[in-house]
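Below are the structure tokens for one structure; questions will follow.
Every protein chain of the complex appears in place save one, which is left out.
Take a look at chain A:
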């Protein structure tokens, strides 16, 4: 399956722009995972960790995000976060 194009943008800079397998996003109404080919979707996010998967079982990164929203469209997933810090 094709990879998901994932972008993480903060007001200060474009933090991530890469192709990944899956991203788990903390939405206000529950976490949701986005794979490639996800239906167009838009959600506000709560403060929490984004988890990035490069393969079905491999976690490549956790990023703590605060305030913002996530948008899934034909091009992929874009997370606009007010603050983002790499979590350990």
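What we mean here is this: a residue touches a chain if its C-beta (ideal position, glycine included) is under 8 Å from a C-beta of that chain, and two chains touch if they have at least 3 such contacts; residues count from 1.
Here is the rule we go by: contacts and distances are computed from a predicted model.
Engineer: Tell me the UniProt protein name of the chain this structure doesn't show, selecting from "Tungsten ABC transporter substrate-binding protein", "ATP synthase gamma chain", "Cytochrome P450" or "NADH-quinone oxidoreductase subunit J".
Structural biologist: "ATP synthase gamma chain"
Engineer: Mind pulling the chain A residues that touch the left-out chain?
Structural biologist: Counting only chain A, the missing chain is touched by 9-14, 27-29, 39-44, 67-69, 71, 73-74, 78, 80, 82-83.
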